[in-house]
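First the structure, then my questions, so here it is.
Here the complex is missing one protein chain, while the rest keep their positions.
Showing chain A:
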């Protein structure tokens, strides 16, 4: 039961990373688009799906609360400021979708809030992961790091890194969904963004080595973990060739694979901890009665249905995005 829910939590977080990742990325790239028409086209590629994408964050959140209440309570309260700033960022960018098309003179406000909200949410997500990797201060299971305990050079670096990563995913999404100028611009953005992500990975790795982060020992203990960077490297090679060949389809999938590989690395490095070296999965797990109640309904039947809704949504809006007739 615990294994089932930890797997579902991991899958939900990964789906969130990939789906909201590209739509946050498109949000950040909107800041680089100079013309109204470009921004409109970019926005339109994510408008029908952003709500569903963001819902995966809530899915991950409530699985964590229901199945691992201790981890939920500890992580959310320790990350008070970053969680709230992330939420406010998501609010500002979320309402921009609807408000932008209703605004006349005030449209620039929603462009700004769309871009800034996307940045804030992405940065905070990266910073929180970074802080977990580096380790938060606990004493007897209680968080003692203070209001800004999560903010370090390393976590800030991870925040910036995730902004690059999401933007890269967003650019590949635009290549896949758009034509003409927007696609070409996005394709030109892929190499610098990819190099940014690569630089970030190198710096993080160097930092981890220099600081002797305890999580690194996982790598010597578990050599199979090196499989994931290899998958990532292979995906990066395919990404490079597909961009050179001006292929529209493969870049998105390859960056998604890189994300999956990175996530897999991180998740297996954490195992069996939920909060590294403080709280294990088993310690955090809810009583069997709770896990079983969720399993026999939500887990077994509704979760596949949710995947079906996502599939239906993406199927209806498949192919190159066309401008809406009346909305937006």
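Operating definition for what follows: a contact is a pair of C-beta atoms (placed from the backbone, for glycine too) under 8 Å apart; a residue touches a chain by one contact, two chains touch by 3 or more; residues count from 1.
The rule is short, and it goes like this: contacts and distances are computed from a predicted model.
Asker: Can you work out the missing subunit's protein name as recorded in UniProt? Choose among "ABC transporter permease", "Cytochrome ubiquinol oxidase subunit I", "Iron-sulfur cluster assembly scaffold protein IscU" or "ATP-binding cassette domain-containing protein".
Answerer: Record says "Cytochrome ubiquinol oxidase subunit I".
Asker: Looking at the whole complex, which of A:102, A:188, A:222 or A:246 touches the chain that is not displayed?
Answerer: A:102
Asker: Of the residues A:41, A:74, A:167 or A:189, I need the one that contacts the missing chain.
Answerer: Spelled out, the listed residue whose C-beta touches the missing chain is A:74.
Asker: Check each of A:66, A:135 or A:196 against the chain that is not shown and name the one that touches it.
Answerer: The missing chain is touched by A:66.
Asker: Identify the residues of chain A touching the omitted chain, counting contacts across the whole complex.
Answerer: Residue positions of chain A that touch the missing chain: 47-49, 51-52, 54-55, 57-59, 61-63, 65-67, 69-70, 72-77, 79-81, 83-85, 87-88, 90-92, 94-95, 97-99, 102-103, 106, 109, 142-144, 147, 286-287, 289-290, 293-294, 297-298, 302-303, 305-306, 309-310, 312-313, 316-317, 324-327.
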